[in-house]
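Structure record follows, encoded as structure tokens.
Every protein chain but one is kept in place in this view of the complex.
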Amino acid sequence: MTKILFADKLDSCVERWRSAGMTVIGPVQRTNSSMYDAVKSASELDLNLVLADRSIKELFFPQSEPMLRYNITKSEINTSEFLPPSGPRIIFGARACDASGLAIDDPLFGWDYKDEYWFQRRNESVIVTIACTKADEFCMCTSLKLAPDSTKGSDILLRPLENNKGWQVEELTDRGREAFKKVADLLQEGSDPAAATVSVPEKFDADACAEWLKNPENFNSHFWKEISLRCIGCGSCTYLCPTCHCFDIQDEGGSFEGIRRKNWDSCSFALFTMHTSGHNPRSTQSARWRQRIMHKFNYFPGKFSANSCSGCGRCTRECPVDMGITETLQEISKLSQ
Amino acid sequence: MSIEQLYRTRAKELLSSGEVKMVIGYGAGSNKERRRPLFITSAEECDKLVLDSACISNLSGYLLTEGLLSDEKRVAVFLRPEGVRALNVLAAEAQLDTAQIVIIGFDSPKGELKALEGSSVEEFTALITALKEITPETAGEEQLAKIEKMSPEERFLFWQEEFSKCIKCYACRQACPMCYCRRCIVDSNQPQWVNTSSHTLGNFEWNIVRAFHLSGRCVECGNCDRACPVNIPLRLINRKMAEEVLNSFNHFAGTSKTQEPVLASFKKDDSETFIL
Amino acid sequence: MSEPFEPKITAFVCTYCTYAGADLAGTSRLKYAPNVRIIRLPCTGRISPMFILKALQKGADGILISGCHPGDCHFTHGNYHARRRWMVFRALLAFTGIPEERIKYSWISAAEGLKFADLINSITEDIRKLGPFDQYHKLIEETQAPASL
Partner (left out) sequence: MSKIGVFICHCGENIGAKVDCTRLASTLGDHPGVASSIEYKYFCSDPGQESVKKAIRDNNLTGVVVAACSPRMHEATFRKACAEAGLNPYMCEIANIREQCSWVHNDNDKATDKAIDIVRSMVEKVKRNNNLQPIEVPVTRRALVIGGGIAGIQAALDIANAGQEVVLVEREPSLGGHMAQLSETFPTLDCSQCIMTPRMVEAAQHPKIRLLTYAEIESVDGYIGNFQVKVRLKARYVNKSTCTGCGECITKCPSKKISSEFDCGIGKRTAIYTPFAQAVPNIPVIDKNSCTYFKNGKCKICVKTCPLDCIDFEMQDEFEDLEIGAIVVATGFQVQNNAMYGEYGFGKYQDVITGLQFERLASASGPTGGKVQRPSDGKEPETVVFIQCAGSRDPSKGVKYCSKICCMYTAKHAMLYAHKVHGGKSKIFYMDIRAAGKGYDEFTRRAIEEDEAGYLRGRVSKVWLENGKLMVRGVDTLLGKPVEIAADMVVLATAMVAQPDAKEFAKTIGIGYDEYGFFNEAHLKLRPVESSTAGIFLAGACQSPKDIPDSVAQASASASKVLALFSKEKLEREPVIAVNNESTCAGCWGCVLACPYGAIEKKDIMDRSGKLIKRVASVNPGLCQGCGTCVTFCRSNSIDLAGFTEKQIFAEVMGL
């Protein structure tokens, strides 16, 4: 017997959480594009998506976050800080890759300086992940040693029932248990079997790739140029990626008042490494693409013992020229044999 | 022989005869619906070329890849009529020399693939001129008409909703053959005319500036619209602006390689009904 | 009873005609509404669409762009270039829902002090009737607010 959340009770759960002061967030459709966003009722949620177009990271690391307001007077500069919105939230219907992505980035946002904007949101969020029963050709979590039902980064894992009427509930963390206590009476004990999680074929050998990338000789390989010939240098892969975390600090406003903001930035952009002098150490798109792969599968694991990729596949799924991590690592896998 | 076969053979001939150093075409993509740009430099690889109605993207922007044309050797490229128009605009703006480009032309009206005669831009003049005449009626989008009927407030709300999604990934810019600036205005920060933050205000500014910079230059290949990962209907703005320059100045971008840019020229009797 | 709404209007004018016309309104002691702030440029050809966007960002409810009559441009045809640019930019703004009524264009010569004064009055009245540009002001406020999630 396991705890079961029946789909017809979900609306009541949402209401309950909301009345307990929690912000309920989940995958929704917004004018031709899907994303995670706050909802008022369960009916707004779209839980049938393979994956929302936009990743979960923007709930923790918004694309543009105001940090402080400044005001320059004749004698002094006044500043007042912006704090991230506080209050408990529950993210219902995350996918395992997205939830894992958050866990992957945790050490990054805390290794030297604890980024309050990230951690306050992390500490106040309950991640309810639904194991995947379907996938598309871009999914690649298994190649990253994750799975459609990975628990990494999640507080609750829901497994869809075979009859599609609800989910088996696995409580993974105290924070998850706490949130589900609020709806305990809406859950039922049952023995309805769970649907099989989708099988996602392995597409490359991440370990072999890591070895190849570590070999300094390969840094200057022709491979990089060939694999990135068609890259147009946009930031869609980085901005949709649940683990890409680069940002830029911008002061925005007039001459004597304004707001300092933390904005997403992308290593795909030529401007990313442009020096004031005009010199650009990564002057070509191939150097930028190499950086992205190296960062995710060589430098990041070297520092934080995990690949900076959770296999969601968005990079390829949304790429205007059908590039992405999968193809590159597949080719590296071939080279490393 | 299928058009695909025919063009593979042409590509092989072009490469093996040394007439071109590279063929830019389409290859198979990661699923059935997708085609990806392919850069071929040897005759043996030509069998990788794919040509069908799913080959949609305008490849002309790749011709501006730094250094590609600087050796004065020729490059062949698969282009739809919009792609040829793009070549004309790029030539008119001195970004390339069309003598270096061998066009492998095709189109797929109503999903049916057909080959287009000619390999130089001049040979497409009649076709493009004909497009100028038919475009206004046939390319009218229902959604465009709907937006035009809205009140200004409704239109603002419509675009506010769309632009609020923008994540400033600049895929629209990068995918566009006309966005060849060495430094985009949004990347110029002294002064920062366009807010780089992707709040809705900044997104409004970016999208307005992008559309303005493309006015009279856009050939409506749709690269930007397809590239947008959050599906902002950029084609609608581009369509509207193309209509505007056609109606106001009888300008249809890319009719010839010597066409005067519509915003760097003027007529003394240009309309000015709006000026008090 | 609340105060009547006082619109904020930014004007971009060329120095040879409209700025001189505004000076003439002054030397003629014509009276007009104090809502307009003028920015002086050498020529209408120098007036970039970016100026309009930044004036809106600074909270303008209305904008005036003005220069020499066709044929009178000190720089022979800066105003002809400007006219084309405005035509296109105006259509673009209108399409994105920035009302045409808020952005006015005029030709005012150095002799038309009266026209200048009258125009400022009528524009101020027009914009006052339209009310504050709330839709845009909300976007500006949003940039000053903390992240929503």
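When the chains are written out, they are named A, B and C in that same order, and each has its own residue count from 1.
Going forward, a residue touches a chain if its C-beta (ideal position, glycine included) is under 8 Å from a C-beta of that chain, and two chains touch if they have at least 3 such contacts.
If you're wondering where the values come from, they're calculated on a predicted model, not measured in any experiment.
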Based on the whole assembly, the unshown chain contacts which displayed chains?
A, B, C
The listed residue (A:7, A:38 or A:72) that touches the chain absent from the view is A:72
Write down which of B:73, B:114 or B:183 is the residue touching the left-out chain.
B:183
Contact footprint on subunit C, counting only the chain that is left out:
10, 15, 19-20, 22-27, 29-32, 34, 37-43, 45-49, 51, 54-55, 58, 74-78, 81-82, 85, 117
Since one chain isn't shown, list which residues of subunit B touch it in the complete complex.
93-95, 180-185, 188, 190-193, 213, 260-261, 263-265
Where subunit A meets the left-out chain, the residues are 72-74, 253-256, 278
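Keep this in mind: only the chains that are shown with their structure count from here on.
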Taking touching chains as linked, do they make an open path (line), a single closed cycle (ring), a hub with spokes (star), an all-linked set (complete), or other?
complete
From the mean C-alpha coordinate of subunit B to that of subunit C, what's the distance rounded to whole Å?
34
Where subunit C touches two or more other chains simultaneously, the residues are 143
Where subunit B touches two or more other chains, by residue
195, 197, 199, 202
Per the contact definition, I'd like the list of subunit A residues that touch subunit C in the complex.
23, 25, 37-38, 58-59, 62, 64-66, 69, 82-85, 89, 252, 254, 259
Taking the touch rule as given, give the residues of subunit B at its contact with subunit A in the complex, in rising order.
29-31, 34-39, 57, 61-62, 66, 161-162, 165, 167-171, 173-175, 187, 192, 195-199, 202, 223, 226-227, 229-231, 233
Applying the document's contact rule, which stretches of subunit C touch subunit A when the two form their complex?
58, 143-149
